[in-house]
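Removed from the display is one protein chain of the complex; every other protein chain stays in position.
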Amino acid sequence: MTTPVLFDIPGPRARARIRIGTGIGILLILGILAVVLVRLAGNGQLEAQRWAVLFDARTGVPQTLGRALVNTLQVAAVGMVVATLLGLLLAVGRLSDHRPVRWLVGTYIEFFRAIPLLVVIFALYFVLPKYDIELSAFQALAGGLILYNSAVLAEIFRAGILSIDKGQREAAFGIGMRKYQVMSLVLLPQATRRMLPVLIAQLVVLLKDSSLGFIIGYFELLRGARSLVEFFSLSFGNQYTFQLYVAAGLIYIVINVLLSQLANLVERRTRRRPTTAGTQAMELPADVQMGQGGGAAASPR
Amino acid sequence: MRTTRYAASLAALGLMLAACGGSEAGNQAEDAADSNVEVQEEVDFEAGTTMAELAEAGSMTVGTKFDQPGFGLLNPNTETPEGFDVEIAKLIAAELGIAPEDIEWTETVSANREPFLQNGQVDMVVATYTINDARKELIDFAGPYYEAGQDIMVAAGNPEGIEGPEDLAGKNVCSVEGSTPAQNIRDNYPEATLTLFDVYSKCADALANGQVDAVTTDNVILTGLVAGSDGAFELVGNPFTEEPYGIGVPKGDDEFRAFINDTLEEAYESGAWADAWDRTAGAISGQEAPEPPAVDRY
Partner (left out) sequence: MQFLADNFDLLWDAFLTTLSLSLLAGLLALVLGTLLAAARVSPIPPLRGLASFYVETFRNTPLTVVFFFLIFGLPQIDFILGFYTGAVLSLGLYTAAFVCEAVRSGINSVSTGQAEASRAIGLTFGQSLREVVLPQAFRTVVPPLGNVFIAMVKNSSIAAGFATSELSSLLPRLVNADAGQLTAVLLGVVIAYMIITLPLAFGVHRLERRVAILR
């Protein structure tokens, strides 16, 4: 909503009211913040040394969180790249002229969207070995992320391909291109560019979901933080628990907010391009953004 | 841009914190006592046995817990587990001519120990693994190598006056979902209110916050939590079950099982077993090594 249509531009009196309201609001928020800080301090949670542990290289905390973050990023990156490629193929398959192909791909998509990702990862790691297929924790986690996200992305790609102006397709056929040429040379390149912001947004979901990996012992960010908490509990009780989880939470938020910003930036860029003067920017459906919980504790322990 | 600036100032603050005194954890950081198992140089096993295969391969995969202080706890800095279970596994590996660094550690949680063994994803499981008949249907056990018992941990001073499981009636007691101790409370002390998390560290947090009145599980695990609590928790010290810990091997591999039992008995004799205890669980709890249990060659 660029120009407000639901309300008039506030006049001087309304602006004054808003200013007063804002002032009260800010005071209220500052008040709550003060109470929080005072109580945290009262419980010793603000002691400098408790926070210093996050940066104290001698404890290995920064290194461990760093390594765990790299693991998280790695599995998310691999998962994203493969899921995107597979998703593209599936989307093309779903738009195929051949009924069996359409049906097969449709079943795949519905199936993997319906069952919890956790169950997929679990099955890849524990059930496949019964059939002599052994996957490492990394492979099982990446595999689960790929299967689920390719199904989600296929649907988004399909919408993207369908959103390309009909004229493009007709013109391409008109100059004598074959079906696969129309798809690969005309429709997909345009659709992909339009999808770029959505793909980046999906990466946020993947990053959150990669924390499901701890059920199969993959050392990702949340597992890393928990491991540190448990390790310190041997000598220091729960002195550092709050700080470590705050750190892990902040790392997720910072990275994901940066990614979201990137997605917004790319969206504005692509929208400016005349070649993609599409109808509407694509958006990631809200339920997809929710992810699969990320770090579900539903593991059979 | 703004985010970058925030991040930079945050990092600067961190460096400042680290510079002025650092953290208590950092000041106390010291290397864990190195294990001093002697790896057999010359090993000779009958061809076709599991031992021959493992010795030939020069490496093995061991399943253990990564979240049990004193028994199997992941050291996040080295990304390898440490504890009594880990030392026992190293002793067995050494007899096969496998050095500690050639052991691949796999995290096992309560529910995947049997599938891991059945699928052959691990060669053996040393993971605070209580021997019982239901499990013997699926796998076999060497050992026991330790006798634990379920106990109760409470806040310092025992404000609720909990002396045994009978006193848990009407109290909020914490354990881990899917653990044998939790099932025991459910079956035998139904008056207690169970609060179940997925890991014990959360139970410790809940007890510290006063969200629960007590934590119950095997005494050895509680000892680790008490040791770290800096006097905030105490152990009731009245074990009310017997939990013989065994080493899980694939069903029917009797030669391997016998070999592990022999190795355990040797370790009892040579003092390696007691030494392993002193460096791990014993170092945490300050308790002397107990009398090792007799292995059960069923």
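First chain written, first letter: the chains are A and B, and each begins at residue 1.
Following the convention adopted for this analysis, a residue touches a chain if its C-beta (ideal position, glycine included) is under 8 Å from a C-beta of that chain, and two chains touch if they have at least 3 such contacts.
Only a predicted model underlies this, so the values are computations on that prediction, with no experimental measurement involved.
*Asks:* Just name the one of A:Tyr108, A:Phe126 or A:Tyr240 that touches the chain not displayed here.
*Replies:* Candidates A:Tyr108, A:Phe126 or A:Tyr240; residue touching the omitted chain: A:Phe126.
*Asks:* Taking the entire complex into account, which one of B:Thr50, B:Asn75, B:Thr106 or B:Thr195 touches the absent chain?
*Replies:* Considering all chains, including the one not shown, the answer is B:Thr195.
*Asks:* For the chain that's not shown, point to the residue among B:Ser179, B:Ser229 or B:Thr263 touching it.
*Replies:* Touching the chain that is not displayed is residue B:Ser179.
*Asks:* For the chain that got dropped from the picture, name the residues of chain B it touches.
*Replies:* Counting only chain B, the missing chain is touched by 109-111, 113-115, 134-135, 137-138, 174, 177-180, 182-183, 195-199, 202, 205-206, 209-211.
*Asks:* Since one chain isn't shown, list which residues of chain A touch it in the complete complex.
*Replies:* 1, 4-8, 10, 14, 18, 21-22, 25-26, 35-36, 39-40, 42-43, 45, 114-116, 118-119, 122-123, 126-127, 204, 208, 211, 222, 241-242, 245-246, 248-249, 252-253, 256-257, 260, 283, 285-301
Just so we're on the same page, only the chains that are shown with their structure count from here on.
*Asks:* Cα centroid separation between chain A and chain B, in whole Å?
*Replies:* Roughly 35 Å separates the two chain centres.
*Asks:* So in the complex, the part of chain A that touches chain B is made up of which residues?
*Replies:* 48-61, 63-64, 67, 126, 129-130, 134, 215, 217, 219, 224, 226-241, 254, 257-258, 261, 297, 299-301
*Asks:* For chain B, which residues are in contact with chain A within the complex?
*Replies:* 3, 7, 11, 14-15, 17-18, 20-29, 66-67, 69-70, 73-77, 79, 106-107, 109-112, 115, 119-121, 176-179, 197-199, 201, 204-205, 208, 224-225, 227-230, 232, 284
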